[in-house]
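Shown here: the complex without one of its protein chains, the others still in place.
First chain written, first letter: the chains are A, B, C and D, and each begins at residue 1.
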Amino acid sequence: MKKNGFWSRLFMVLVFLFLYAPIFVLIVFSFNATKSRSVWAGFSLQWYVKLFSDEAIMEALRTTLLVSAAASVVACIAGTAAAIGIYALKRKSRGIVLSVNNIPLTNADIVTGVSLSLLFVLAVNAFNSTFGTRWELGFWTLLIAHITFDIPYVILSVLPKLRQLDPNIYEAAQDLGATGFTAFRKVILPDLMPGIVNGLLIAFTMSIDDFVISYFTAGSKVSTLAMEIYAMARRKISPEINAISTLLFASVLILLILINIRQSRQDRLAKRQKAILATKK
Amino acid sequence: MKNKWLSVPYIVWMAIFVVAPLILVLIYAFTSRSGGFTVENFTTMAQYVTVFGRSFFLALIATLVCILLGYPLAYYLAREGAGMRRMATMLIMLPMWMNFLLRTYSWMSILENTGLLNTLFQKIGLFALINSVFGTNIEYFHMINTQGAIVLGMVYNFLPFMVLPIYTVIDKIDYRVIEAAQDLGANTRQVFRKVIFPLSLPGVLSGITMVFVPAVSTFAIPRLLGGGMVTMLGDLIEAQFMGSAYNPYLGSAISLVMMVVVLICMAVMNRFGEGEEGAVVL
Amino acid sequence: MSKELIRLQNCCMAFDDEQVLNNLNLYINDKEFLTLLGPSGCGKTTTLRIIGGFTTPTSGDVFFDGVRINAVPPYQRQINTVFQKYALFPHLNVFENIAFGLRMKKVPDPADPSGKRMVKLSEDEITRRVDEMLEIISLKGFENRKPDALSGGQQQRVAIARALVNRPKVLLLDEPLGALDLKLRKDMQMELKKIQQQVGITFVYVTHDQEEALTMSDTIVVMDKGSIQQIGTPEDIYNEPKNAFVADFIGESNIIDGIMCADSIVQMYGRKFQCVDSGFAPNEPVDVVIRPEDIDIVPVEQGQLAGTVTNVTFKGMQYDIIVDFRGFKWLIQTTDHSPVGAKIGVKIDPDGFHIMKKSAYSGKFGDYSSYSEEYDELSDTEEPEDDAAEGDSHEE
Amino acid sequence: MSKELIRLQNCCMAFDDEQVLNNLNLYINDKEFLTLLGPSGCGKTTTLRIIGGFTTPTSGDVFFDGVRINAVPPYQRQINTVFQKYALFPHLNVFENIAFGLRMKKVPDPADPSGKRMVKLSEDEITRRVDEMLEIISLKGFENRKPDALSGGQQQRVAIARALVNRPKVLLLDEPLGALDLKLRKDMQMELKKIQQQVGITFVYVTHDQEEALTMSDTIVVMDKGSIQQIGTPEDIYNEPKNAFVADFIGESNIIDGIMCADSIVQMYGRKFQCVDSGFAPNEPVDVVIRPEDIDIVPVEQGQLAGTVTNVTFKGMQYDIIVDFRGFKWLIQTTDHSPVGAKIGVKIDPDGFHIMKKSAYSGKFGDYSSYSEEYDELSDTEEPEDDAAEGDSHEE
Partner (left out) sequence: GDSADKYPNGEVNVLNWGEYIDEDVIPEFEEEYGIKVNYKVCSDNETLYSTLSGGGSDYDVIVPSDYMISRLISEGMLEKLDFSNIPNFSDVDAKFLNPAYDATGEYSVPYMWGTVGIIYNTTMVNGDITSWSALFDKQYAGQVLMINNPRDAIGVALKYLGYSYNTTDKSQIKEATDLLIQQKEDGIVQAYVMDEIFDKMEGGEAAIGVYYAGDYLTMLENNPDLAFVVPSEGSNYFVDAMCIPKGASNKENGEKFINFMCSTDVGKDNCESIGYSSPLMSVKDALDPEISGNPVAYPSDEVLASCEQFINLPADILEFYDSEWLRLKV
């Protein structure tokens, strides 16, 4: 394919500008001296300082990170196991399972959230009236909801890796004396790792970004950062939220840049080795 | 490595947390407030026809805009060098790490009558210019709290979901197939029309799904950027479950209808998409 | 080379309803280089997998050193495998790939006098043995490369080293050279043979390349459709094929309908020829195999048959000449050039005729067969090259 | 077959800093079957891509029918390509794949007398021509299959049809048979050759399989490291290799250091032999190539040289025999068996000696080379087979 000319490059720049303009605004105003989100009143770090003493925000942040981390890790393990199981299924049953697996992905978030909340409320009420307990929607239902919508992402990123897997590798490991589980751990797992890690990342990102499903399933006690923001947006979002989001954003940015640098270094290394290989021949 | 049983826990999980809730929605949709069977939830829905129409219309527009912006972006991206490509895909994913409500909220600051954009126009003398030319007396462009703002919010939020699948598909196209087309006499435009575009259709279709569905059901975006002036399906459902009009039965019915309509749309589109593939051939 | 090591006895294998192996009986001797040869899908890999323990036969027994091992899992068999596409562990470097089996191993603890406690091999021991293997496969200095930074031939050698380092009694190799290009394949053939003799273990080798089988093996097992067609030394198989399938599959051949008039006398095209085979019933119909290189071109008057050259292809070492004997096409390989259209005579020594009993394969094989219907077809086409292509119609 | 159609003149190509083609000069005649032959990475594909217009040479010119076409894009060249892995359009069925080029085509409108208006081909015309091609490649009835529902051989034929249907002047084929297995490859070789002669167009064919090149080509271009080593007919190339690289790459060969004493007299191992080459300076050092099949085994007393058989491999059609002449190993191919250890004499006809000028490749190639350092190595190993393998040390 031809390389891009000036106009296509310009187009790309403009689209990226569109994507980043609000983020830029948000970051800039996290350093604003006043609460205003449209009038610049001077540079200040006050929101970053206040942030750490704001119990509600810190609590929401903790919940968000905890739920996202727990859900994505659980989803990662469960999803990998499920993917292996699904891969072993017969063609037809695999098709059925996969289309059910797709429901949370293609269904509207609000329907997923609403339907889960119906289930949770029903289950909690039934449980409470039978056992006289006082359970309610909360962290656990939130976690279950997150796991439920995270698993499909993990499965979808692990399955292709399974398909790429050389079927003989597992046998080769057994052939060399590894028992079933050892062979899995030493050979299959490392091979699936890129898919699993990718799935973990997507799941974590989706959990962090989710608002709608959390909103319907978190109950009254806990709230995620997104819910906190939604509640605040009714009146005025505290620049503290801008500050915390800027921090999150910056750390992910740095992380990604580091990964990127490592990746390109590896690429270059691999390329050089291949080149050496070619000249040797 | 044939461990079929590993899929069992997940199938059970899905049965409980994916299938059962949807069945509950189905049951609720046919239940009256007093608990009996009813179809009233569906008959009362007649008054929401405009809401349905508006939601689908706005989502459709947003999806179209997403295609118009997203397809070229994905296409141009795929033509960049490896380093640039990796960075660009990263840049597309990255905004997701800043909560979408917050980013949408940020649009309020930009679009308001006294917002950044209008201030900018003011500063560069755009209004003065317009006023002197047309003899009007404009002080700002009215952008916030309109349907346009809602569409903008949707496009903004869901554009990455259009770009990524298209990009992935285009990126996977074997460059030799493109060379083969050139070899057979296709010029650049024909190569695009006859080979690249049809081969990228699966990406476009999944992009459409990933944009249209959330767009049609969103409630946060109209609330933030629509100023409560425009009611959409998401608002309606949310209101039945969390808001003033508490009525989960009606809410379920609306959700159900929305789901079914979306499913039909998708099915038609997929069929159309396949037909499209054939059509492109001829 | 005479002790029996592996025996497959009445082994059958079926997938779903499809019979893939039919009552296989096979003995493999210690230190033998045995090759399973046959067309794609004939059950070579399946046989190998039964020996390796990756599948159990539907019926029949597998013995190793006299012990029935049907139920022994692969990781407990003293057998290692080199897989068709190597199946190297992509996430491990060359060293770790080779060391994999050693790290799995447990040996009696030398410090424990009772000899019961099992320990892992020491890191020193592992390094020593891997280095030794790297030496053998000439890949010193490549320890830290990942498999995808190796060429095909190098990967292949790592796969062999990974299996050999465990000092198995038997090495199974499933088309180990299939993915390599011609030149490299030839080099690796020699290398493999060398390694086998150096370490002195049994090789069970799978290929569908006849030349490879002939070059490398002590014993060749020719299979087709899940059944063994012939077992023998390369010379046996080439010179005394049991049926038309074997004759055709091993080398190119002219297969002609004949009748055994008497011992050492075979009749083809209504003419009698002297041969060396005997033991057939009088006037028994037979298949006669004549190898293209066993046919000498002589002046017409000296020949047993006279024909016209219809096509000549230069093959480097020899010319492939197609000769038409009144409608019957023969392939002749010779180092001397004869121009297209030349009238020539051919002479075949008595030991150039290989007589085979009629079998299910009769009439279906042979690069140049003797049916006159084909002649009609052939005469329609103008280009001499067509004959070669069309003559190959046994494929359908 | 004599009109020049394509000319590459002083073509150079470099990627980054790497020189991939060095000053290539190549003429391709109309209706010729020309093969580019060489090891992997030697620049075959690059040359083809330059002809096809997918890359432009860093320097040098490409002429087509006398017109310089460096800047003409691929879709305006009367050249079509069959790509290495077919590159069929996955979203189109067989019919549409083949019809693709026709649908792109514009021809003068027959209804327009001025002949200036261009129109698309009619649907009828397209169907007719595609059907014709389907006939040629014997894929009638497969029109509606998508490429991934075809076997490798079928895909390959579709790729050829897709290119041929446009009636190009030149067809470029980049290892079109590389992905097929041996048997299928042989069949397809014949089919391709047949098609070329049927449609009568120029084929530029890329392969790294010597046998394929010899079998199919009118002209072979042997390349190495971006330079042309030799251009000639298959016979020329095989019988009169220009240097050790060509000699070794095309067939197996013994390459020996020699000195040209006078015209038709070459000296090796201190002995003089009669040959047919001339035109060298007196006492010029040369490489002498002797093909293994040109060596006859005779009783010791009748031989020009006497040696000992150290290894015999049965190859079906012939035996590969390795003979040791006081430390110098030769490969001999013969249909007669000689036992290991036998003392034999060898006789070589004068036309069996191929004399080459010394080149950069001297001493680096040859299946069995003549350096006595190697002899020392060889004598350390006990197994006779080792010699064969170790003799192959040109690999390193």
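Just so we're on the same page, a residue touches a chain if its C-beta (ideal position, glycine included) is under 8 Å from a C-beta of that chain, and two chains touch if they have at least 3 such contacts.
From a predicted model like this one, the values you see are computed outputs, not experimental measurements.
Undergrad: With respect to the chain omitted from the figure, which of A:Ile23, A:Val111, A:Leu137 or A:Leu176 is a touching residue?
TA: The missing chain is touched by A:Leu137.
Undergrad: So one chain is hidden, and I want to know which residue out of A:Leu19, A:Ala78 or A:Val121 touches that hidden chain in the complete assembly.
TA: Touches the omitted chain: A:Val121.
Undergrad: If the missing chain were put back, which residues of subunit A would it touch?
TA: 35-39, 55-56, 117, 120-121, 124-125, 134, 136-137, 219-221, 223, 231-236
Undergrad: Can you list where subunit B touches the absent chain?
TA: Within subunit B, the residues touching the omitted chain are 47-48, 50-51, 112-114, 142, 144-145, 227-229, 231, 241-246, 248.
Convention: only the chains that are shown with their structure count from here on.
Undergrad: Report which interface contains more C-beta contacts, comparing A-B against A-C.
TA: A-B
Undergrad: Between subunit A and subunit B, what is the separation of their C-alpha centroids in Å?
TA: The answer is 19 Å.
Undergrad: Approximately how many whole Å separate the CA-defined centres of subunit C and subunit D?
TA: Here the centre of subunit D sits 27 Å away from the centre of subunit C.
Undergrad: When you check subunit D against every other chain, which residues touch at least two of them?
TA: 39-40
Undergrad: Where in subunit A do residues touch at least two different other chains?
TA: Within subunit A, the residues that touch at least two other chains are 281.
Undergrad: If you look only at subunit B, which of its residues touch subunit D in the complex?
TA: 174, 176-177, 179-187, 190, 194-195, 198-199, 277, 281
Undergrad: If you look only at subunit B, which of its residues touch subunit A in the complex?
TA: Touch residues, subunit B against subunit A: 1-11, 13-14, 16-22, 24-25, 28, 69, 72-73, 76-80, 82-83, 86-88, 90-110, 112, 114-116, 119, 156, 159-160, 175, 178, 188, 209, 213-214, 216-220, 224, 234, 237-238, 241-242, 248, 251-252, 255, 258-259, 262, 266.
Undergrad: In the complex of these two chains, what residues of subunit D are touching subunit B?
TA: Those residues of subunit D that touch subunit B are 52, 54, 73-76, 79-81, 83-85, 87-92, 96, 100-101, 103-105, 162-163, 166.
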